[in-house]
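The complex is shown incomplete by one protein chain, all other protein chains being positioned as in the whole.
Letters A, B and C mark the chains as written, and numbering starts fresh at 1 in each.
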Amino acid sequence: MSLIQETLEPIQTSFEQPTYSSKDFQSNQDVRWCPGCGDYSILAQTQRIFPDFGVPKHNVVFVSGIGCSSRFPYYMNTYGFHSIHGRAPSIATGIKIARPELSVWVVTGDGDGMSIGGNHLIHTLRRNVNLKILLFNNQIYGLTKGQYSPTSEYGKVTKSTPLGSVDHPFNPLLLALGAEASFVARTLDRDTKHMQMILKRAHNFCGTTFIEIYQNCNVFNNGAFFQFTEKESKDDNVLLLEHGKPMVFGKEKNKGIKLDGFTPKVVSLDGTNSVNDLLVHNEKDSVLAFILANFNAMEGMPRPIGIFRAIERPTYEKDIERQIENAVVKEKGSFNNLIQSGQTWIIK
Amino acid sequence: MSLIQETLEPIQTSFEQPTYSSKDFQSNQDVRWCPGCGDYSILAQTQRIFPDFGVPKHNVVFVSGIGCSSRFPYYMNTYGFHSIHGRAPSIATGIKIARPELSVWVVTGDGDGMSIGGNHLIHTLRRNVNLKILLFNNQIYGLTKGQYSPTSEYGKVTKSTPLGSVDHPFNPLLLALGAEASFVARTLDRDTKHMQMILKRAHNFCGTTFIEIYQNCNVFNNGAFFQFTEKESKDDNVLLLEHGKPMVFGKEKNKGIKLDGFTPKVVSLDGTNSVNDLLVHNEKDSVLAFILANFNAMEGMPRPIGIFRAIERPTYEKDIERQIENAVVKEKGSFNNLIQSGQTWIIK
Amino acid sequence: MKELLQKEDITIRFAGDSGDGMQLTGMQFTSTTALLGNDLSTLPDYPAEIRAPAGTLFGVSGFQIHFGSTEIYTPGDVCDVLVAMNPAALKVNLNGLIDGGTIIANSDSFDDKNLSLASYNSNPLEDGSLSKYKLHVINISKLTSLTLSDTQLTSKEIDRCKNFFALGLMYWMYNRPLEPTIEWMQEKFKKTPKYVDANIKVLKAGFNYGDITEIFTVRYDVQPAKLEPGNYRSVTGNEAVALGLIAASEKSKLGLFLGSYPITPASDILHELSYYKNFRVKTFQAEDEIAAITSSIGASFAGALAITTTSGPGLALKGEALGLAVMTELPLVIINVQRGGPSTGLPTKTEQSDLLQSLYGRHGESPVCVIAAKTPSDCFYTVYEACRIATKFMVPVILLSDGYIANGSEPWNFPLIEDLSDININFRTEKDGFFPYLRDEKTLARPWAIPGTPNLEHRIGGLEKQQVTGNVSYDAQNHDYMVRLRQNKIEKIAEDIPLAEIDGKESGKLLLVSWGGTYGAAKTAVNNKRKENKYISHLHLKYINPFQKNVGEILKKFDKILVPELNLGQLSKVLKHTFFVNTISLTKVEGQPFKSIEIENKIDELLK
Partner (left out) sequence: MKELLQKEDITIRFAGDSGDGMQLTGMQFTSTTALLGNDLSTLPDYPAEIRAPAGTLFGVSGFQIHFGSTEIYTPGDVCDVLVAMNPAALKVNLNGLIDGGTIIANSDSFDDKNLSLASYNSNPLEDGSLSKYKLHVINISKLTSLTLSDTQLTSKEIDRCKNFFALGLMYWMYNRPLEPTIEWMQEKFKKTPKYVDANIKVLKAGFNYGDITEIFTVRYDVQPAKLEPGNYRSVTGNEAVALGLIAASEKSKLGLFLGSYPITPASDILHELSYYKNFRVKTFQAEDEIAAITSSIGASFAGALAITTTSGPGLALKGEALGLAVMTELPLVIINVQRGGPSTGLPTKTEQSDLLQSLYGRHGESPVCVIAAKTPSDCFYTVYEACRIATKFMVPVILLSDGYIANGSEPWNFPLIEDLSDININFRTEKDGFFPYLRDEKTLARPWAIPGTPNLEHRIGGLEKQQVTGNVSYDAQNHDYMVRLRQNKIEKIAEDIPLAEIDGKESGKLLLVSWGGTYGAAKTAVNNKRKENKYISHLHLKYINPFQKNVGEILKKFDKILVPELNLGQLSKVLKHTFFVNTISLTKVEGQPFKSIEIENKIDELLK
């Protein structure tokens, strides 16, 4: 079931394929993140997967705001714009509207994208400008040295909350769903293959893609996501979402998700419950996406990663192009006609 | 079922009850809306219901941004602040944090609250500051004379979209749910009793209350909601949500809402379907609220009015008070102690 | 046959309720008068409320037109005729009427309710208080409904026609033809012919009323002005901005991108441009002013002719992002239509109080080019010039307009595309020797290398840039160098613009310096003084940052420098610290343009 109209535009497929290696996407700038920062892996995966897209690198633009994460564009050997705090989605929107043929990526942090830039983010999502948005969520302000962010957990002790934060955090995916984002996903800095897969899916999707990437800030918020990324714990705490597949997880693949009314439950795949009783993931189902996004707040539920929702709808910039083409076909504008189009008179 | 933690604070109940009439809430300022504007009714209902609340009027503050709707505070004989475009939630947050004992109301428009002020709105909702937010949604920019707003429908022809808007609009309730608003409701300018009821429920709720009010702008967007407000059509197009009650609607009360998986359907209460098969409204169920909020986009579904969700959780300003009280109990601050608290030395 | 007197110029003010159609009436009178070859200037003046309750003082909407057989630079200091459709309109506008001036009052609206809404204790039409004016009390509403008594229109619809009665009467009184308005009606209401018929009937009834009744004994005629020969049209400042942008886009072959958020009095530029999809104009109504300017910055990076339009409060919000455009050295035109401040202030009134904000309203040393338009039609040339400078020097340019010239109109001897100077754009495509911050020696412009260009991949941003490479640099000397370079680059523009021209002698006792919309009143004041054989010189400044190269020189040749401004003396401050000359400020902050008499009085005082 879908609450939003179904795919209207075909997925882009054919490009003249340049042959790149990941090196081609590495700029000549020194990478300046702290040693051990999760940002390195995200950069590496991006550089690794981009050659697969077959987009000429001069047609790619990375736009960011301000924050550690927002240094990202400097390291990609494409066009790039490291802008000001929170405004990357708007700058990228301007680029994309002006030049729909470019592949435009936004890199933002939980502070940059969810705090000061929250409004631009949700408006971009509702408009469905064909931008690829990567939210590096480390649940902290890194660059300003460790204040809590809008995704930091309630009670978090930080420089600006010595007695613990009393801010109920945003759930980024829930907010994106509330803004009717057409593509909503989550991946992990340390799961290199999964991240590459998600980036590729995003690239192929026509519309705004919103990807939350759990990113470890080893200096100010070390280990925030270790239970989802470390070998010992990840299998039991992460639920990999795959379209059309039942929701199974656990080291032994012996646990699953069942629905009781609207309430999801973890069940063991012992005798009483079989795989056939489990919820089956469906990227086209918004209600399911909503339920999955809410796992964060539910004790005992694994954390889903993957594509929560992917439902195409018209993109903003193509709609504009369409209006323009129609108007031009009707009557191509000419300044001389325009300026004389109302009442004019001659004085001799 | 609830995806957010349950009520933590009791609903406020006892006040020393002043005896007011609606007149007491009318200021001496001339009301300057266009004749016929839906704002008049909202003002009247507010002035009518306020005496019921038993709050001394000097403890009430109305805060607004800019727009026709935002003129509202001038007409309420309480404290009032007609601020700048989009910032009412932040100003109100400052007031409420500084003085939690005040009853603070925010009046905003679809442009003021959802366009320029969208970020403050969602942050206020997630923080759960105990503000009463009234969004006058007329799906247009009134004060600036008729441009489309973020709630205007796709394709709308306005001054700034002569060929029709290509902006997919926000669904305000969906966005509020995405921001985990604890109280989410909708009412209609012309349904005076319902509006009064909703205002009262909001008043009694402890936490941010977000109320979308469909408001007719008879000058720039006349009739936008007539199918939900006019006698001939409203019964067949409006679904009144009542906690614990099955979802029945229609002139003859002969239609209802049933669920098929996650998909709601309208059914006739003829032989095959009975009231017992219908969905029952539950203000504590977030998934249900999400499904109901999505009715807007679904052909053939009635428009729900009422309280979509009401789940209490700690309020921001009370948490701050709590931290302060604990800290003060531990050791009341004294400047002289503080300034000497580190290393000091004496020079003679 | 009634007497026909010749007049050199006339000022009429139409005033009524917001719902009375006064703006429309005024605009019709304007078109017809322009067609007759008069020079003219208009001043629409409407309330901040959309449709305030009928009859209230704050709901009065006015439209003033000043037309003549000579050149006209202002909408008129005082009116010769006041058309007052109700008591509030009379009350609000009476002090703008010249002693002995004519009042046309719609007596039907002077009932108890309306009188009390306008705070009249007695009916001014009857109590003799208007004895110093030529008062014509006409039951316009009644006459309108009589005229339309045989139609099917509802009484509400009939009442809406009454403004055309007043218009017809004015057409008679000032010897104007009805045809242009009739043609306009036929076009405008073509889908509802009943309105066409009704309106024409009423218009003619008004005209005939003047002709037939005994009330009026004289009519006036205002001969065509000796305007430059050419093709004319009427234009408001906001329209001229939109047209100028279309022209710049066509000439530069750059796609036009407008990122904007609606705000009075700038919104009409957005409205105009959003119509021009067939010019491939892309208008983006952003969620706020910050998204408006930042989307434009993105579009500029991508190679568009990028524009953002706003008014004061919006410019304040754009300050931070404007700094980014300064640092990234991208072309951008910011159009600020000034209104009354501070804060929400007087949103529908005019003012010139954003000059200092335009120059200094950003953190850090953040210089931008600032230029100002002086009249409605000058908005066209000024925005065109802004586009030229922005793209040639790779800098943000702020264009200052104001509510008065944005909404005011004048006849315009308009150019065709071939009459305009070229705007040549050279996107960088050559790989060899490319560095993002390697500059053109003459302009100091860095290359405009847009995404999509092979081999020129590069990164820009808001952190300080190393010279030449454009890499991030925290180097002390480099920062100092770059701060001064950005300043120099703006100053360099002075070498690319014409010298300032002075109107009058090159030295003397008194120089009048004007900028922006005060041009008209200043010019008129100077002309009037000259008629009295008082010679003063006049310098109008279009370029404010940088000033033209000879401005300092000019200023220093005068004993006194008078600077009238609709603020508390902002240009004065800038002249003082830039040229170290003393100035005399004449300031007025009333939400209205200067009257030339106010400037003349000051001149007299200074020449004493």
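Rule of thumb we're sticking to: a contact is a pair of C-beta atoms (placed from the backbone, for glycine too) under 8 Å apart; a residue touches a chain by one contact, two chains touch by 3 or more.
Note that the structure is predicted; figures quoted are calculated from it, not measured.
Asks: Which listed residue (A:115, A:171, A:187 or A:229) would be found touching the missing chain in the intact complex?
Replies: Of the listed residues, the one touching the omitted chain is A:115.
Asks: Kindly state which of the options A:142, A:264 or A:333 is in contact with the chain not pictured.
Replies: A:142
Asks: Determine which one of C:26, C:68, C:411 or C:461 touches the chain that has been left out.
Replies: C:461
Asks: For the chain that's not shown, point to the residue among C:127, C:480, C:501 or C:532 touching it.
Replies: With C:127, C:480, C:501 or C:532 as choices, the missing chain is touched by C:480.
Asks: Which parts of chain C face the unshown chain closely enough to count as touching?
Replies: 47-48, 58, 311-313, 315-317, 319-320, 323-324, 326-328, 338, 340-347, 349, 351, 353-354, 356-357, 359-366, 461-464, 474, 476-477, 479-480, 483-484, 486-487, 567-568, 572-574, 576-577, 580, 582, 588-592
Asks: By the contact definition given up top, give the residues of chain B that touch the hidden chain.
Replies: 27, 29, 56-61, 63, 66, 73-74, 76-84, 87, 90-99, 101-102, 119-120, 123, 320, 323-324, 326-328, 330-336, 338-340, 342-348
Asks: Which parts of chain A are in contact with the chain that was left out?
Replies: Touching the missing chain: residues 30-35, 66, 68, 84-86, 115-116, 118, 141-145, 147-148, 150, 159-163, 167, 219-220.
Simple rule for what comes next: only the chains that are shown with their structure count from here on.
Asks: Can you give the whole-Å distance between the Cα centres of chain A and chain C?
Replies: A distance of 44 Å separates the two centres.
Asks: Counting only Cα atoms for the centres, state how far chain B is from chain C in Å.
Replies: Computed from C-alpha means, the inter-chain centre distance equals 40 Å.
Asks: Going by the touch rule set out above, which residues of chain B reach two or more other chains?
Replies: Expected reply: 115-116, 118, 150, 163, 167.
Asks: For chain C, what residues touch not just one other chain but two or more?
Replies: Residues 277, 287-288 of chain C touch two or more partner chains.
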